[in-house]
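Removed: one protein chain of the complex. Kept in place: all other protein chains.
Letters A and B name the chains as they come in the text, with residue numbers starting at 1 for each one.
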Amino acid sequence: MAAEHTVKAFEQELRRLTNRISQMGGYAEAQIADAVQALVRRDTALAERIVQADARLDGYEREVEHDAVRVLALRQPMGSDLREVLAALKISADLERSGDYAANIAKRSVALAKLPAVAPAAAIPRMGSLVRDMLRDVLDAYVDRDVEKAVTAWRRDAELDGLYTDLFREALAHMAADTDSIAACTHLLFIAKNLERVGDHATNIAETIHFLVRGQPISGTRPKDDRTCFETMPHAASGRAATP
Amino acid sequence: MTANDTLTVSASPMNAAAMTDAAVKPKMSARDVKVFYGTKEALHGVSVDIRRNEVLALIGPSGCGKSTFLRTLNRMNDTIDICRVQGQILLDDQDIYDPRLDVVQLRARVGMVFQKPNPFPKSIWDNITYGPKLHGLATRKDEFDHIVEVSLKRAGLWNEVKDRLLEPGTGLSGGQQQRLCIARAIAVSPEVILMDEPCSALDPIATAHIEELIDELRENFTIVIVTHNMQQAARVSQRTAFFHLGDLVEVGDTEEIFTNPRDERTQGYITGRYG
Partner (left out) sequence: MTDFAQPAQVASPQPDAISFHTSTAAEVRLKRRYAAERRFKMYGVVAISIAVAMLAWLLWTILHNGAGAFVRTELRLELTLDQARLDPQGTGNPAAIDKGLYQELVQEAVYKLFPEATSRSDRKALREMVSPVAGVFVAAQVIDDPSLLGRTVELGVPTSDAINQFAKGNIDRDAPPETRPLTDKQIGWYDQLVGQERISRTFNSTFFTGADSNYPELAGIWGALVGSLYTMLVTLVLALPIGVAAAIYLEEFAPKNRFTELIEVNINNLAAVPSIVFGLLGLAVFLNFFGMPRSAPLVGGIVLALLVVSTIIIAARAALKAVPPSIREAALGMGASKLQTVMHHVLPLAMPGIMTGTIIAMAHALGETAPLLMIGMNAFVTEAPTGILDSSAALPVQVYIWADKPERGFAELTSAAIMVLLVFLVLMNGTAIWLRRKFERRW
């Protein structure tokens, strides 16, 4: 698609959409990073700022939706242009949800800051950094239209799921051992779940990029390794329960 | 997004149907058709199948050869002295350029509707009965009347003109004239109808009527339509062929051509990146 649209205005409208998505992406990435930061450093002020800043992402998403509808109605895009617009719609939704999760994490971090630290929390930074990497990779892949990069990121969701499963088990065990930590661990569980969800959204974005570039949905099943649904309560303090 | 979103193989549901269609013989097929105007080669080896009861749209920029190709299907290019056609075009397995084949009879089986509505300057009744008279499809007046009624009903024009069949055809509005021309074409019970940009001279409402008509006609006829308007091709056809500088670049299901074309030239044309 080396050539530009004959109608320049069309070209500009499409570019505007994609630029906005990139902007949103960077922003969401920053929110996630900051939320994890706020959690680790117990920085409630930062957490507050993060929650406030989420409104901006919501605003961007509405803008993207509006622009996308406009392009669809007025330009009747075909082929790659149509996929471009649809991709922008989907990705903006994913990024907005990711931002919501980041805000959620920030909120919970305020609560956690009031509670004593618990051991499972140590896994969070690692999860956070993985999620950040995934997001960054898919967003780079979007800008470069690089399918390989997107697919690689798409595959890393399994890794994230694995981390989540581990944290889930650890938290369960911790809660069983020390009932005072139940509050903190519950928050942690939710936070971890949020991070895992952000990972899923990043995977969605990867799939959308594949559709955008190749015109076909991605083939193969999404690699999932979330076995938390099968977890049952551990016996006593011995640690891991028998899992199927 | 839940855990059980197992995505299927990339083959679209269309392909399954396409594979069974290929087993059914196409109504017309072109094999390596070349058209020369004098020494200039206007069409370079076009091969395409036209399936029964489907609408095939031919799209492409001006001068790409789509109208030229359309006119080879009913040998209208014969009327141009310097035009030569090479290659094979089959109608139900019969080569239409076979010297033993009567071109007059061919044109009764493959009808044509033109860009600018061109009813004869005669009455509506005379317009529609001209073809049947020519080919001897009827002899008595009541037979002709029946043909007129059926053709006009099929073309969606009966209610508007049934009380003025003896008025001149040229007194109708543009959209009505074009429907009259379509009625005239179907009065001889053709098998294939060729349409050369039938709506380009009409307003959007008249265009919508014609598009609806094409959809209804599909049941009984095979239709090939040349159009400049991509959206129309998208609305009206099941398969689309993209022509470019005398080549048939790509032909496929309309949905695929307009969402995910294989060739870059097609992509460039449909997204307005052409030129």
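Assume a contact is a pair of C-beta atoms (placed from the backbone, for glycine too) under 8 Å apart; a residue touches a chain by one contact, two chains touch by 3 or more.
What you see is a predicted model; the values in this text were computed from it and never measured.
Of the options A:Gln12, A:Gln52, A:Ser129 or A:Thr221, the residue whose C-beta touches the omitted chain is A:Gln12.
Within the whole complex, the absent chain has one touching residue among B:Ile124, B:Cys181, B:Ala233 or B:Ile270, and that is B:Cys181.
Among B:Thr79, B:Thr139 or B:Asn159, only B:Thr79 touches the chain that is left out of the view. In the full complex, chain B makes contact with the omitted chain through residues 74, 76, 79, 81, 104-108, 111-112, 114, 116, 118-121, 130-131, 134-135, 170, 181, 184-185, 188.
The rule is simple: only the chains that are shown with their structure count from here on.
On chain B, the positions that touch chain A within their shared complex are 1, 3, 5-7, 9-10, 230-231, 234, 258-261, 264, 266-268, 270-275. Within the complex formed with chain B, the residues of chain A that make contact are 1, 3-7, 10, 76-83, 200, 203-204, 215-222, 224, 226.
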